[in-house]
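Only one protein chain is missing from this complex, and each of the others stays in its spot.
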Amino acid sequence: MKQKIGFMGMGIMGSAMSGNLLKAAYPVTVYNRSREKAESLVKKGAILAPHPKGLAENSEIIITMVTGPEAINALLWGTDGAAEAFNASKIFINMSSVSPLFTRELAAGLAATGVTFIDAPVSGTKQPAEQGTLVILPSGPKDKIAELEPLFLAMGKKVVYCGDVGQGSMMKMFINLLVGVMMEGLAEVVNFGRLGGLSMEAMLETLFAGAMNSPMFQVKAPNLEKQEYPAAFPLKHLTKDLKFVLDTAYDLKAPVPVAQTLLHLFEVGMAQGWGDEDISAIARVMEHLSPKKA
Amino acid sequence: MKQKIGFMGMGIMGSAMSGNLLKAAYPVTVYNRSREKAESLVKKGAILAPHPKGLAENSEIIITMVTGPEAINALLWGTDGAAEAFNASKIFINMSSVSPLFTRELAAGLAATGVTFIDAPVSGTKQPAEQGTLVILPSGPKDKIAELEPLFLAMGKKVVYCGDVGQGSMMKMFINLLVGVMMEGLAEVVNFGRLGGLSMEAMLETLFAGAMNSPMFQVKAPNLEKQEYPAAFPLKHLTKDLKFVLDTAYDLKAPVPVAQTLLHLFEVGMAQGWGDEDISAIARVMEHLSPKKA
Amino acid sequence: MKQKIGFMGMGIMGSAMSGNLLKAAYPVTVYNRSREKAESLVKKGAILAPHPKGLAENSEIIITMVTGPEAINALLWGTDGAAEAFNASKIFINMSSVSPLFTRELAAGLAATGVTFIDAPVSGTKQPAEQGTLVILPSGPKDKIAELEPLFLAMGKKVVYCGDVGQGSMMKMFINLLVGVMMEGLAEVVNFGRLGGLSMEAMLETLFAGAMNSPMFQVKAPNLEKQEYPAAFPLKHLTKDLKFVLDTAYDLKAPVPVAQTLLHLFEVGMAQGWGDEDISAIARVMEHLSPKKA
Partner (left out) sequence: MKQKIGFMGMGIMGSAMSGNLLKAAYPVTVYNRSREKAESLVKKGAILAPHPKGLAENSEIIITMVTGPEAINALLWGTDGAAEAFNASKIFINMSSVSPLFTRELAAGLAATGVTFIDAPVSGTKQPAEQGTLVILPSGPKDKIAELEPLFLAMGKKVVYCGDVGQGSMMKMFINLLVGVMMEGLAEVVNFGRLGGLSMEAMLETLFAGAMNSPMFQVKAPNLEKQEYPAAFPLKHLTKDLKFVLDTAYDLKAPVPVAQTLLHLFEVGMAQGWGDEDISAIARVMEHLSPKKA
């Protein structure tokens, strides 16, 4: 008999991931702050909880996949918060992107409830979430994580154990910083090439034939070609992640000169009102800094 | 009967590329400033020219694959320079990395000789050069370039036509800027992860499983793991290419904020004396900027 | 009769400022976490409080001048904390550098005590503190601040009213960002000039004769000349202030591209162990990034 799952957060990622849990025959209870977003999961067989506490009472494993610290805190510690129903027989897994510092503080805050806390962010955005090909990055008690492998593999294709609790968040920042570097890098070189008279077609042909090709470029380059940026991974979320990276780097005294430039550029995108577009809209920032077209 | 090729520049790239021309049964004459480097090609069947002019007299197609503008100018216009033997029946192909501006100036300088000038840099470094899997980026007269396709495919796996002469150099800078972004990006995130307590093994497992994976990372990440940087693409050459990128961007008023940070970091590597190591030695710069190990 | 002052924080700044209050005939009670640092003030006539609460009980106006949020929180809310003795008849003035966000949170936390809270950081470091020539940057209730002008002028030469509580901290970040820009700028240009063969003497003669001359350069340039950096304003404190600037800029979506580069460079200085030297030791970072001397 599969464990009863409570899944909170029905955004792009959470709805796809909980959908895959349903497909894998897990009994799933869902909750979302704005109820409408949970409807499609209910149609697929999920139970709708009235509030986080109700969800936690009804579940053995509680998962959060939301936009950040504030949302997690509200779900756990707000009115009828999930933490009220936590106890030593339950497992709580945060899969949202947060900083290692927040994760360690969260672990400290949860200690009194007795719940087993696992920090398990994911590498991958919309498409891998839908296809169940995420890379899952758990940290916390190694034996419990080993037992949860079937659950993780219902949502992803691979599980990488990252260490003590907080290190999953660290790994997530490691990978999202690289997402930022490569996304901005692509936008910067394509904008440079265009201003230098290269055709988009020739640039992409060269890019895809060489050693720099990557699945991410395959997915994002067409956005740059069409100059359309439908949100698979919203720019505002990566901006937030880059801020976590810089806060963590500050504490570690880790040099991150390119990460700093990236945060500046993504913030320019935020300031221009492009936060809800895809991260590939960083291409719009490049244009904003370029000569106006005649 | 295949065209007679004169190949100047027997460095990492040139010796591999001219070797592949020999394998493809082209008659090849070679020249290198320091004669020893040409010996291995002679053993494989190449003729050794006494000087660039002699090489050009003996060839229908003259190719240069050297370190930059100074070397090209010396080969063409120095004592017994190749340009003295150029005429309307010959083709000159520069495959070295240079700026578009230099290429256009070179085209102007060669006009009087009547030679057909083609600008054809390559994407790919040591291994693709040896395996004949380079991407060739020619620009210049389209019909001539079409006729040269068999020659290019003896050295590479793909030919991307880039436009008027100079645009091959532009494409090369487009691609090498991306090389710089991804190489520094990898070094920056790995250094960040290490300082944050992640294991190299877990970082690479995560990287290789996700959408950011690329052939380049497969090749370069092991260098970072071993902390050994044998030169496939010397750091000093990419530094020079980044300078060409910035000079070109300045003329185009193209915003290249990350490229500027990259040049700064690669110059720090040069200043520390790491120019002859591989571009992956940018990881040493990251360590140089990090807390000293206890 | 002058108001009874309680002054907490006997570092470089606090000991000089409270010394000036004594000179101006204010009755001053002092407290410092490590007692020895308070001794010299006691010799000058200050009363030593056993703990922050005792200091607050014995004072009408309580001032903190410490290294940041953690120290302030410990003094106010720790065991025998000052806040226990706060009430509507007392005034609390924080003169330490903190972020506007922290100041606003502090104001909210103090509201229940009824204390009048004024946020009054200062522009100027060791020498102006000793000479009583600081610029005082108060924010909070305008009428109360007007009444406190004699007190402020016992420590400084000028008072600039900055607005609602928190805006003093904002002004402090405004000015300290400029300190960072000019200090790094001086170090960067001097290092550049030296590598380019200019003599220090000629550089400073040119600098001091031109429109860029400033009192700060007069004070800091000799450090660069002697390559000695005795702490007037420790590098670690400006590093912390720059982090506050970047956190605030992030919330405001304010572009601070140079501030980001500065934080990176000052963090390199921290990583190398130069945090206790003066901010002018940023010159050592420039050398660390430069070619090694032959």
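Think of it as A, B and C in the order they're written, each chain with its own count starting at 1.
The working rule: a residue touches a chain if its C-beta (ideal position, glycine included) is under 8 Å from a C-beta of that chain, and two chains touch if they have at least 3 such contacts.
Computed from a predicted structure; not experimentally measured.
Among C:239, C:261 or C:280, only C:261 touches the chain left out of the display.
What chain A contributes to its contact with the hidden chain is residues 257, 268, 271-273, 288-292.
By the touch criterion stated above, the residues of chain C touching the omitted chain are 100, 123-125, 128, 135, 137, 157-158, 160-163, 167, 170-171, 173-175, 177-179, 181-182, 184-186, 188-193, 195-199, 202-203, 205-207, 209-216, 219, 245, 248-249, 252-259, 261-262, 264-265, 286, 289-291.
Interface residues of chain B facing the missing partner chain: 243, 246, 249-250, 253, 255-257, 260-261, 263-264, 267-268, 270-271.
Rule of thumb we're sticking to: only the chains that are shown with their structure count from here on.
Rounded to whole angstrom, the centroid-to-centroid distance between chain B and chain C, based on C-alpha atoms, equals 52 Å. Centroids of chain A and chain C (each the mean of its C-alpha atoms) stand 39 Å apart. Averaged C-alpha coordinates give centres for chain A and chain B that are 38 Å from one another.
Counting partner chains per residue, chain C shows two or more touched chains at residues 257, 268, 271.
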